[in-house]
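Submitted below is the structure of interest, expressed as C-alpha cells.
A single protein chain has been removed from this complex, and every other one stays in its place.
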Amino acid sequence: MLSGIDLRMKQWDWDYFLSERRKVVGLWPTGKQIESPDSIAEAIAYHKAQPAWKYASLRNEKAEKEGRIQIVPQVGHALVEQTVDHIKHSEDLSPDRWYVLTDTYTRKSEYAKAQDAVDRSRAKGFSYLNGYPLVAHGVPGARAVNEATRAAIGTDNNDEDARLPWEFALAGGWTWGTIKSIEELIQHSRDYPVDKNIHNQQYIDRLAAHFTENGVPILRRASANLPGWDSLGFKVTVALLEVLLSAAQGVKWIDLSLGIGMNLLQDVAAIQVLRKLSREYLDQMGCNDVKIFSWTYFFLGDWPLERGQMSGQLAWNAAVSALAGCNGMFIKSPDEASTTPTAAGFREGLHICGQIVRLIADQRLPDSEDLSLERNMMELEVRSIMKRVLELGDGDFAIGGARAILSGALDTMFSPYKFLKSKVKVVRDRNGALRYLDHGLMPLPNEVIEYHRSRIAERERKENTTAGVNWIIREATWASRSLAEEIAARE
Amino acid sequence: MLSGIDLRMKQWDWDYFLSERRKVVGLWPTGKQIESPDSIAEAIAYHKAQPAWKYASLRNEKAEKEGRIQIVPQVGHALVEQTVDHIKHSEDLSPDRWYVLTDTYTRKSEYAKAQDAVDRSRAKGFSYLNGYPLVAHGVPGARAVNEATRAAIGTDNNDEDARLPWEFALAGGWTWGTIKSIEELIQHSRDYPVDKNIHNQQYIDRLAAHFTENGVPILRRASANLPGWDSLGFKVTVALLEVLLSAAQGVKWIDLSLGIGMNLLQDVAAIQVLRKLSREYLDQMGCNDVKIFSWTYFFLGDWPLERGQMSGQLAWNAAVSALAGCNGMFIKSPDEASTTPTAAGFREGLHICGQIVRLIADQRLPDSEDLSLERNMMELEVRSIMKRVLELGDGDFAIGGARAILSGALDTMFSPYKFLKSKVKVVRDRNGALRYLDHGLMPLPNEVIEYHRSRIAERERKENTTAGVNWIIREATWASRSLAEEIAARE
Amino acid sequence: MNSPESSMKQSGEVAAARPSGRQPVIVLGTIGHDAHIVGSSVLRFAFEEAGFRVVFLGAVVPPEEFISAAKESAADAILVSSMYGMGRIDCADFGDKCKEAGLGHVKLYLGGILVTDPEHWPETEALFKGYGFDRVYPPQTKAETAISDLKKDLGLSS
Partner (left out) sequence: MNSPESSMKQSGEVAAARPSGRQPVIVLGTIGHDAHIVGSSVLRFAFEEAGFRVVFLGAVVPPEEFISAAKESAADAILVSSMYGMGRIDCADFGDKCKEAGLGHVKLYLGGILVTDPEHWPETEALFKGYGFDRVYPPQTKAETAISDLKKDLGLSS
C-alpha cells in the first residue's frame, strides 16, 4: 500500500526535517526532554565528550586496520537497571558494541502501553517487555545505559515508525543503529504504507547525517535481518537499497550486515557481492566518501532448544562470519530458542563466538571456482532486480523500492505484510544453499533461474524426491529438530 | 634405543604368531580365558554372530556410500558397569562407534596395579582409573561392554605392549582399534626399545589380519594422535608408515586418522595428502585390496576450561572435519580440560558435533590455489621423509621407521622419549598453520623449508616480533587461555 | 503432502470434505503485534494434511479477528501462536472474550514462546490456562502433538 506522499531519494532540507521533528517530539510526554531546538546541539556536545571507543564507526575503522573481527551481543529488558545489569555481566569480555532491542510496544509507537509495562515490571521485579523501552526511559535512561559500558551502544528500534526512539538514542549518546527502510514491513507489519515507512527512515538518516556533519560519526547498519529461509540475492538487494537510501540523506558510515543462511560458500559470496555492489553504486552516486564495513547477523531461522546443538549452531554462524573475513558479527545466545536472552546466555554466546574468532584468526575461505560461480550468479540477480527497481521508480530508488515491494519485484515467502505478493518459494539444495524453487514475479535472469533449478535438481536426485512445499515446511524446522528424535525416527 | 630383534615389514608366519601368543596369554591370570588354541576360533564365531552394524569396517563402507559423516565419542572407567552406564547415556544419539580408552596401568602392562585399582574403585564407588582395564575384566567384561550398545566398540590401548589387551578386545567382539607402531614411544614412553614396540604392533596386526582372513573384517586405525602442536607433514608420515606396516601383516581395513591442527586449509591438505599417498604406497606394495577411510581426531593440544570457549573449540574441530569431507571424526567432550570425560559431557559433545555435521552436511572446502600449494608442499615433505626412511631401513619400512625415530629423520618437539632427538621446533603462522621454525635433522626439501620460513616471516612482520621459543611457549596455551583474562591483559 | 499453489501467507484451499461427518475447522494465526508467521505456517500445512479445514489469519492478528473468524467459520478450535514474548499481555483476557462472543464451546489452544524470562514450565502453563486456554504448549511443540490432542478433544479419535 502507498499513502501517496512525495517520496524521493534525495537529501531532506534541514528545515523540512525540523518541521517534521516538531511533530515527532510531541508523540509522547518524554519528548519534552528534547523538544527545545537546542537539544540537538546539546546531544552533539554530549557525544563529542565521548572517547573514540564509544563510536561504532571508529571502532569499525580501527578493527579493520587491525584485522580484528568484532562481536556484538544484544540486550533489552523493561527496566534500565535490568538492562545495565545485563550489559555489566559481560563487560570483562569487552564486546565491541551492544545491540539494544526495544520492546514491541515501543516499536509499534504504543508508548502508553510500554509505560504501563514498565510500571508492572518494576512492581513485579521481572521484565514484562521483550526489549528496552527507549521512549519511556527517555534521555536519562539512554545515557545511563550508555555510560554503563565501554562498548558502543546502538539501537535496533525500526518498526514502522522509529523516529522518536531514535531521537532518544542519539540524545543518549548511542552511536549507531539499524536501517530498515525497505525490509521493515516485510518483516513486521500487516498493512502500513510502504512509502511512509521509507519516509520515516529518511528522517532517521537525515538526523544521523546531521550529527555526522557536525563531527559525530554516527553509523547506520543496513541490516537485511530477513528470515534465514530467504534467498541471499534478495537480502543483498534489500541491503543495497537501504545503503543507497541512507547515503542519499548524508549518512557516511554504514555497516553492510547480512543475515546468514548457513551455507558457507553462499554466505561468503553474498557478503562479497554486497560489498562490491555497494561500493560501485555508492561511487556512481558520488558517495565515494561513504565508508562501508561487512557484517553478519546470525541465522534468523529456527534455533534448537537443546543446549549442545545450540552451541554448535552458534559456533557455525561465527565460523562462517570469520571465514568470510567480515568486520564483525551480531551474535545470538544459547537462549535464542527459549526466552528473551539472559545475561548469562549472552556471556556464553560471547565465549563460544570469541573462541571461534580466536581460533580462526586470519583464516579466510580462499577464492575458488565454486565461490566465483556463486558470486557471479548472485551479482547477476542483484543487478537485474536493481535495474527493475530503478525502472519502477522512474529513475528513483526510493519510490522504486516502494513499488518493487508492492509489485512482486522484491518478494519473499514468509511475511505478515498483506501487500507483499509472497509468490516466491525458496528451498535448500543438497549443500544447504538457498535456491529459488519459484521466483514469483522477481525479475531474475534466465541464467540465474537455471542455476538455481539445477542445484535443486541435484538434491532431488540425491534424495529421490520432488521439491515442493513439503521441502519448505520441513526446512522450517531443519536446524532446530532434536538430534535424538531425528535418529529415533530414522531407525 | 634398539633391542636388536629381527624386524622386517613382512607378514608373520601364523606359527610364529602362535608361539608368541603362548607367552602373551601368560602375562596375567585372566589370560587363562583365552589360552586354549580354540579360543581364536571361538572369538571368530562370536564375531560372526554379530550384525553388520557392529563392524566399524562395514559402517565405514556404508557411511561412505551414503555420504554420511560418522561421530565417535570416547569412554573408559574402572568398572564395567561405569563404562556401560556411560555408553548407555548416549545410546539414543547413536554414535557410530565408541572409542574405549584403557587405563594407564593396563597400558603399561601393570595388570596387578590395574586389578588393585578396580577393587578400590568398587569399594569406593568411583573410578580410580583413567580408563577401562581391559585385561582385568577379561572376556566377560569386554563382551558386556560390547553388548551394551549398537555402536561398534574399539580400543585405544596402544602403549609399549598392547598385545594382551588386544586379545581381549577381539575375543570380546570389539571390531576395531588403534595402530601406534611408529608414534607410540614418541607419545608415551621414556626408554622402551623402538624395534620391540613395532614388533608388538605387528603381533596385533597379524591377529587382526587373521580374523579378517576368516571373514571378520577387523579395522585398524592409523592414528597419528600426536600432539596438536606437531607439524602436519610429520603426522602424515607417521600415519602413512603405520598404514604400510599394518597392511604388510594382512590388515585390510584401515582408518587414516589425523590429529587436527586447527588451521582449516592445512588440515584439509593433510587429510588429502594422507589419503593420496596411502593409496599410492599401498598399491605399490600390491595392497590394492586394502580399504582406506579418512578420519580426524580432535586437536590434541590445550583445551579451555571455560565451557563456552570449549563448545566453540569442539565445534570448530567438527567443522574442519566435515568441511574436509572425512568419513568420520573422533570427538572430545566439554570435560576435556578438567577430568576424565563424563557421560553427560560426551552427550553434550555429541550434540555439539552432531549439529555441526547436520548444518554442514554436504558442504566441502572447495579446491583452490592456496589449498593446492599447501598440499603440494606437504606431499614433497612426506615423500622426502619416506625416502629417507626407506634408505635407513635398507629398503624396509619397519626397521627404517625404527632408525628414523632414533636418527632424527622423524622428530618432534614435545616428547618424553629419551632417544628422540627433539631438535625440531614448530610454531604457528599468522593463520594458525603449523610451520617448522627448525626442522632439526628431518630431511626436508629446501622448497618446503623456504615455504615454512616465508609463512613464519609473514607473522613476524605482522606482529613485529621474532619467532623463537617464546612463540612455542605462548602457543602451548594459545587455545586454552581465558578470553576474559586475555582481554584484561590487553587493556 | 498436498502442496497448495497459493502464496505462503494466505489461507489455503479447503481440503476435500472427509467422507464421514463434517470436516473439522480451526482458526489459526499469530496474535497481537507478533509478526512471526513461520510457525503458524507449519501448523497450517500439517493441519490441512491431517484433514482439517484451516482458516489461516497469518501474523499480526488482533484477538478480535480470531473471534470473528471463528464465528464465521463455525470453528471447532482456535489455535493461537505467540512467539515474541508479549503473550502474557496479549492473551490475558482471550478466554473471556471468546465466552462473551458465545464461543464457549470452541477449544482454545496456545503455543509458541510465551514468556520473556526463563520460567518453570508448569507456572507458565498454569498462567495461560488461567487465561482460558484449554491447552498450552511449550516452545517447539510439534504440529503432530496438537493434531492428536485436538482429535482427542473433538472426539475424532480416542
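Order as written gives the chain letters A, B and C; numbering starts at 1 within each chain.
Just so it is clear, contacts are C-beta pairs under 8 Å (C-beta built on N, C-alpha and C of every residue); 3 or more make two chains touch, one makes a residue touch a chain.
In this text, all values refer to a predicted model and were calculated from it rather than measured experimentally.
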Touching partners, among the displayed chains, of the absent chain: B
Options B:Ser3, B:Ser19, B:Gln284 or B:Ser338, residue touching the unrepresented chain: B:Ser338
From B:Gln70, B:Thr175 or B:Ser189, residue that would touch the chain that is not displayed: B:Ser189
Touch list for chain B against the chain that is not drawn: 77, 103-105, 107-108, 113, 117, 126-130, 187-190, 227, 229, 301-302, 305, 335, 337-340, 342, 413-416, 418, 420-423, 425, 468-470, 472-473, 476-477, 480
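Keep in mind that, in the parts below, only the chains that are shown with their structure count from here on.
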Chain C and chain A - chains in contact with each: none
Farthest chain (mean CA position) relative to chain C: B
Intercentroid distance (Cα basis), chain C paired with chain B, Å: 54
Distance from chain B to chain A - Cα centre to Cα centre, in angstrom: 45
